[in-house]
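Only a single protein chain was left out; the remaining protein chains are all shown in position.
Take a look at chain A:
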Amino acid sequence: MIALIRFQIDGYLRSMRFLPSLITTLLLVLLVFGQWPSGPDPVKLATGTYGDAAAFMVPLSAWTTRSLLDTQPTVQRWLTMLAVPRSAVAGLLAALVASGAVSLLLFAAPLLQALTVGVPLETTVAAVFLAALACVAGTALGAWTSRAIIPGAGTSLLALLCALTATLLLGLGRLNFLAIPYLDWIKAAHDGPSALRASLPGVMLHLGLWCAVVVSGYLVALHRRNIPT
């Protein structure tokens, strides 16, 4: 499985398909997180950027995952499936590594700011867990829109955009248990370190369950397909 993860990441890097994610991340860092927190309560502002960064990680990870999983042509994916029985899991792990690298780059600026202005360490640790789960959620969402599930490139891109929008908008209504709780954690983070820490167990439980269901569904969907694409 490790060999397959290396194979997929090597192909992703050699194909230069990582560039769109990388450029977008760098732009976000420069434009959104480039401003140093100042004003009367820089700690609160810095904590708020944790929540913003975690929210941005979802679409970025989804895009990165879709790009990575689609790097292998369909026939090569067949050959891979024959060589490695758990190739779907290996693909997810490879995508998680790539998404993790992009997320780390994105998270570096808020982390540096928070440590500089004195955000409590417990808050930072909690934010790291939140970011990790946001990265997993984005990876799961991206996997659902990869070629293995949706063969058409245009259709899968549209599906990704719709899914990202849906996971945001569902949080506004009664079906918020189906949403990724962006709004909850962004609000909590902007309310300050203590609010973030207080709300985090519920948010992370929700996010963890969401990820478990979506990842399991992806693996089951791949397994049950009569004809891999």
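Here is the rule we use: a residue touches a chain if its C-beta (ideal position, glycine included) is under 8 Å from a C-beta of that chain, and two chains touch if they have at least 3 such contacts; residues count from 1.
The rule we apply is simple: contacts and distances are computed from a predicted model.
Its UniProt record calls the unshown chain "ATP-binding cassette domain-containing protein", which is the correct pick from "ABC transporter permease", "NADH-quinone oxidoreductase subunit L", "ATP-binding cassette domain-containing protein" or "Probable nitronate monooxygenase". Within the full complex, the residue among A:72, A:99, A:146 or A:167 touching the omitted chain is A:72. Residue A:80 is the one among A:24, A:80 or A:194 that touches the chain not shown.
Considering the complete assembly, chain A touches the hidden chain via residues 3-4, 6-7, 10-11, 14-16, 71-76, 78-84, 225-228.
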